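Report on one structure; see the data block that follows.
Up next, chain A:
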Amino acid sequence: MGSDENILEMRGITKVFPGVVANDNVDLDVRYGEVHTLLGENGAGKSTLVKILFGLYKADEGSILLRGQPIAVGSPSEAIASRIGMIHQHFMLVPTLTVAENVALGMTSSRRPFTDLDAVSRRVSEISEEHGLAVDPSVEVRRLAVGERQRVEIIKALYRDAELLVLDEPTAVLTPGEVDDLFVILRRMADAGRGLIFISHKLREVMSLSDRITVLRNGRVVGGTTPAQTSREELAQMMVGRTVRLTPEKPVLDDGPALLSVENLTVHGDRETVAVDDISFDVRSGEIFGIAGVSGNGQRELAEAIAGLRGVEPGSSIRLDGVDATGDDTRARRDRGLGFIPEERMRDGAIAEFTVSENLVLVDYGSDEFTSRGMLAFGAIGQHSRRLVDEFAVKTPGIDTPTSSLSGGNIQKVILARELSASPTVLLACQPTRGVDIGAAEYIHTRLIEQRSIGTATILISEDLDEVLGLADRIAVMYEGEIVAIVPAEEATRDKVGLLMAGVVDPAPQTNS
Partner candidate 1 sequence: GDDAPATGSGEGGALRVAIVAPSASDDLAFSQSMVDSVNALERDVELSVTDGTFIVEDAAAAIRGYAEDGNDVVIAHGTQFGGSLMEIAPDFPDVTFVWGTASDTQGLDNVFAYAPAADEGGYVNGSIAASLSESGVIGVVGPIEAGDAVAYINGFEAGAIAGGASEVNITYTGSFGDVALAAEAAEAHLANKVDVLTGTAQMVVGAVGVAADAGVPWFGTQANQTSLAPDLVVASQVYHWEVVLEEMLTLRDSGVLGGQAFEINLANGGLVIEFNDAFELPAGVRDAADAMIEGITNGTVNTGS
Partner candidate 2 sequence: MLKAVLGALVPLLAAVVAFAFGAIMLLALGANPLDGLNAMLDGAFGSGSRIAATAVKATPLILVGAGIAIAFRTSVINIGGESQIIAGALLSTVVALTLPDLPAFILVPLVLLAGATGGALLGAIPGALKAYASVNEILSTIMLNLVMVQVMNYLLRGPLIDPFEMEAGTRIPQTQRLSDNAALPTLIDGTRLHIGVPVAILAAVAAYLILWRTPTGFRLRAVGHSPEAARAAGISVKRNVTLAMALSGSLAGTAGSILVFGSESQRMVTDGSAAGFTGSAGFNGIVAALFGGLHPLWTIPSAMLFGALLTGATQLQRVLQVPAALAVALNGIIVIFVISSTPVRGWLQRSLADSGLFRRSGNHSEAD
């Protein structure tokens, strides 16, 4: 638990972006030795607030006191010099540099003008060991799995001896096991007297880690509490301003025909290694087939192979609605009824510079409905877009707004709207609610269940165990490129699936649990 002394006080912070008041007179204080959580919907202003603290944005109004002294943080280097560390929502790593180089970046070297990577590597190893953050300092970051990158980010902050550490959605990309490990580390750091600001959309985590919680809505502080005084349901209500159903309800359906059949699928990864190793499974109409697993175990490659974005090895077969689609490209598979929600929404799912409307027709702009005499039919496209924006409750100033100015959750809704409006027979949904606030996540879950009810075969690839457990009819667990088990929903528990994800396939304890 924290002391009573504040390491940080932010007073009356206001920040306006064109058209948006991102922070409106926000107060926040953080004590030594506490984990202080910021909670709020997508776009509530959490990231903006901590970016101001870190010198990335300049507040329009307000003041900051660090260790009781007023400071003006003009740039990240000033923040770092004041022993503020930050782990950003989007990793701030240079993929082409090694771990050690990423850590050394911006630090003065003992061997100027040369870098001193040996010394950095040694220190990195020490920190790794001390905090249980295993990572090889000589590896290029682009070769690391997401969880490992996260560790590099933490090491970077520890290396700089940060006393006030900000973590902006650090768990969004982690597996349950990794989250547990991270929390042990974070707790230990807090206990050692550091102040931590933690941002997350996952209420289970917030409840387990936080000492205090501040909730933001529309840029304003709407309340403060502690885990002991509140519940997940109450927190959800504070954030969203209405009641939120946290566990989705889904009707019982009869088995339908297999709409997607994957047989003996073998796929190579980027480095010519086998990423997916001879996998077979069927997904039936009206079924949500969950694929759980620690990131980096072949889920991404599996999804890309199904979507036609990655070549498969000879002998593999993918059938869509009974027809062999192994040789088809993405367009042809989509024309056969495949819908695809990619994992990396900003890279693969939507085009930031395109308008909302353009993104809504990104896959069927050329259909008869949206063209007339070879030209795009803007009337029809506009009508369609407005309908989807309404139907999917996308928060946007208009359909001609550039998609980049939408919040993550709303971009995800745009993608979802696009893919569902094409009435897919098979829907491939990868990490559909990653980084999305609970309100939006609830909505996305509802839509996926609706889709299930009308007979779509859905593959849900997710690292969020709650999500998989809540939605899937059957859960396949991937480990090192293989499906180690397919567990029916009624037999699946957090522990059981968690163990499988860790590669523990021993059938004896499995049947026992």
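A quick word on the picks: all candidates are chains of the complex that A comes from, given by their letters.
Please note the rule applied: contacts are C-beta pairs under 8 Å (C-beta built on N, C-alpha and C of every residue); 3 or more make two chains touch, one makes a residue touch a chain; residues count from 1.
Because the structure is predicted, anything quoted here is derived from the model rather than measured.
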Candidate number, among 1 or 2, whose chain touches chain A in this complex: 2
Contact set on chain A toward candidate 2 in their complex: 16, 18-19, 58, 60, 307-309, 329-335, 340, 342, 344, 347-354, 358, 362-363, 365-366, 371, 374-376
